[in-house]
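Complex shown without one protein chain; remaining protein chains in place.
Chain nomenclature is as follows: A and B, assigned in order of appearance, with residue numbering initiated at 1 for each chain independently.
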Amino acid sequence: MTPPAQPFLSVEALDKRFGAERVLDGVGFTLERESVLAILGRSGGGKTTLLKILAGLVPADSGRFLLDGRDLSTVPPERRQVVYLYQEPLLFPHLSVRENLVFGLRLRRLDEAAMRARIEPLVDRLGLADHLEKMPAQLSGGQRQRVAFGRALAIQPPLLLLDEPFGSLDATTRAEMQTLFREVARQVAITAIFVTHDVKEALIVGDRFGHLAGARLKLFADRAAFIGDPVSGAASEIAFWNSLASKTPSPPRA
Amino acid sequence: MRISARSFFAEPARRRLRLGLFAGLAVVPPLLGLGYALAYSLGLVGALATGFTGEHWAKLLRTSDVTRALGFSLAVAAVTVALATTLALGLSLALRRALGRGLGATALFVPLALPGVVAALIGFQFLGGAGVLGRLAWHFGWIASPQEFPALIFDRYGLGIVIAHTALAVPLLMLLFARFHATERIDEFAALARTLGANRLAVLRRVTLPLLLRRAAPSLSLLFAGVFGAYEIPLLLGAQRPEMISILARRKFALFDLHQRPEAFLIAVIYAAIVLTLVWIAFRKQPPAHVA
Partner (left out) sequence: MSPELGNTAPVSWPRRAGAAALIVLCWLPVAYLALLSLARDWAFPALLPTALTLATWQRALAGNDGLITSFATSVGIALLVATLATTAAGVASRIFAYHRHRGWWVLAMHAPFALSPVILGTCLLYFFIRLGLVGSAAGVIAAQFIFGYAYAVIVLVGFWNPHVAALEDLARTLGAGKREVLRRVVFPLARPLLAVAFFQTFLLSWFDYGLAAVIGAGKVPVLTLRVTEYMGSGNVHLAAVCALLLVVPPLAFLLLNRRLAITAA
């Protein structure tokens, strides 16, 4: 029997404190290729710190982080190939949409033809074809987040970290983006960790699920376990909508 | 947000070194200078130093020229700031819309490009007996000769100094007040006050002026410090007596009689103490976001 393959991503026993406050306590998990781990947690609960540690922007007090067999714990951020997407769609204000998209490719010194080939399919999928020459200030929040997304995908990172990326959008745009992310993630086959405080969002985007509270990460075996566990709050949401549905008479069909 | 020795030493050594170096570039020279001045005034260093002595400081209480210069400089600075603020506020509020953004706003930048020496030259040419104003007075028949023109420069009251500094300060303050008017949202607050029943005078007194002056306090204190320690304009437009503080310090330093040098440094120490106190008072009244 062949030994089980090494998980693509493996995080072990991450600890982090800020002063007296412990933000991450023995956090560990594994993740397979081409799957999305949705981590649920309250705002300020250490989710951002976890992502920043994985991106290399903040050092952990202890613990290890392996990606595809490589120990990235001490590698500087620009060499980790782990892209971090903020809640605010942070586009470089002095660059056009096109230049924002190819930013990472320029750093890797691709020639113009190669850059164009790389971003064309993304531009189509993300619906940015009409906006390529615009400056970030001319775009709406949703459009900007799509550009940020495209910019991250353009360099084909092995791991993508998303920190409540749709939090600053209005409800409708947010729903669109969640679906868009799901589709694109499938098509491009990315591996991602998606952090959110909204259980519905977690359920839409995730394949695997976790919950971060009290500096500890609780992982769930599958979707059903996640929904079933009271900490996710999924069950109470379902109960709420069900109770509404039973009390409200359905509108007569026209 | 108190800085503590412990938090400073908690930094890794290399970062501490960098911080210290970059901070030192600006902090060490004044500290060194003040330290030297203090030591000199106490007889610890200097050409004729004989060891620690309090005689120069004691002499301060008896001497008239240092205290007179201090008083004179403070008075000139106070009058200048008061006059410039009043004029700038009045003109800014009255002419804010009339000046607009084009020619008017541009014109106010011109005096900003005038340094002290040039202002002194202009002051000399305009305010002297045979100057522009004097000639106008002659044409109106008010005077018969340059000597009859009132002494505005080289006078006992420092009028020329005040006029020159005020003329430089008013455009700068007008630009500042115009900017604060926008950033402090004076128009919105004024409209709000009107809906609460305030008439135009009340709006001015209770909304516009307090908000503008509060925001401008640090700038006004810096202006005060600048006039207090002014050198070029008093040098060229001032009388022999009374002197402004920087002139006196320089004179005592450069004299052939080296015995006056400790007093020059004593003046430097007092000057720094006064300016620091002033700035401290003014900045304390500010909301934290507005540190210069």
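One rule holds for everything that comes next: a contact is a pair of C-beta atoms (placed from the backbone, for glycine too) under 8 Å apart; a residue touches a chain by one contact, two chains touch by 3 or more.
None of the values given here were measured: they were computed from a predicted structure.
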| request: Decide which residue listed in B:58, B:112 or B:202 touches the omitted chain of the complex. | output: B:112
| field | Touch criterion as defined above, residue of B:33, B:71 or B:210 at the omitted chain | value | B:33
| remark: Contacts from chain B to the absent chain lie at residues 1, 3, 7, 18-19, 22-23, 25-27, 29-34, 36-37, 45, 91, 94-95, 97-100, 103-122, 124-126, 130, 132, 134-136, 138-139, 146, 171, 175, 179, 182, 185, 187-188, 190-191, 219, 222, 225-226, 229-232, 235-236, 246, 249-250, 253, 264-265, 267-268, 271-272, 275-276, 279, 288, 291-292
| remark: chain A residues touching the chain left out here are 52, 55-57, 76-84, 86, 88, 90, 92-94, 103-104, 106-108, 151-152, 155
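By definition in this document, only the chains that are shown with their structure count from here on.
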| CA centroid of chain A to CA centroid of chain B, Å | 56
